[in-house]
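With one protein chain removed, the remaining protein chains of the complex are shown where they sit.
And then chain A:
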Amino acid sequence: MDYIDYYKILDLKKDATTEDIKKAYRKLARKHHPDLNPNNEEANKKFQQINEANEVLSDPEKRKKYDKYGKDWQHADQLDAQQQQQRQYQSQSGGYGGNSYSGGFGGDDFSDFFSSMFGGGGRSSRNSPFKGQDYNADLQLNLLDVYSTHKQTLTVNGKQVRITIPAGVENGQKIKLPGYGAPGVNNGPPGDLYIKFNITDNPKFKRKGNDIYIQEEIDVYTAILGGEKIVETLNGKVKLKVPEGTQPDATLRLKGKGFPFYKKENQFGDLYIKWQVKLPTNLNVEQKELFEKLSKF
């Protein structure tokens, strides 16, 4: 547990006035407030530090104690005596007021240093309700998992959560499950659970938006003379006609055979099939002669 320099956090000098502290706090809070920095863990952490610094420096009693014992906080005897007085103060006054932030952040917002010096106190001693902390979780899926809507059970902070994963979810997409975060404080509402989907690439099916791209090999004879080819799509095999004279890299589009649109029933992207013409190798003498004949036409 390290000493925390609250003055440094708020970029203040030791002789800062109450007004200076308020101004510095407001300035930094506007910059790092979690509502203004969604999904930014760094800002959230910084905001908690600012909040803690303000909790101490804006309260004359706490500031006095911090200034007196801050750096020597490990001198337990003295601290204990101080804490005794502090507890007495808390029980008389009903806890600290202060300008502490109340929205969207869970209970464990204060450092061990703070708890050691001032007891559990801080915001949690306030009676006003506030929302529990939001949880974030990553879910690893493969492309075929998100081709159709399905249910999955996750364990988040020891709790089983059954979620519906809609077809067509994109890699990196986040969904919010309201109320599945940490419990609220003082009867406040629970936080939310954010799930980010990480979808692994598929070696065969390449996704671009809702369209799917694949490559299929055909031999040179089918390419020249035409023929049929059975191709595997996301929802089963299809028999395709290869027109005669098909060029290498020619692309065929199968409308509606691509990926489902997110939360749009019965809407699908397209499937693009690029023909890869495989040239024969290791020709025997007869085959070589036939190709030579062909080349003279």
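The definition used in the following text is that contacts are C-beta pairs under 8 Å (C-beta built on N, C-alpha and C of every residue); 3 or more make two chains touch, one makes a residue touch a chain; residues count from 1.
As a working rule, contacts and distances are computed from a predicted model.
Per the UniProt record, the absent chain's protein name among "ABC transporter ATP-binding protein", "MerR family transcriptional regulator", "CARDB domain-containing protein" or "Ion-translocating oxidoreductase complex subunit D" is "MerR family transcriptional regulator". Taking the complete complex into account, A:35 is the one of A:35, A:265 or A:286 that touches the chain left out. Check A:201, A:228 or A:289 against the missing chain and you find that the one touching it is A:201. Shown as candidates are A:136, A:149, A:171 or A:233; the residue that touches the absent chain is A:171. Seen from chain A, the chain kept out of the figure touches residues 26, 29-30, 33, 35-36, 38, 101-104, 128-129, 131, 170-173, 178, 192, 201, 206-209, 213, 215.
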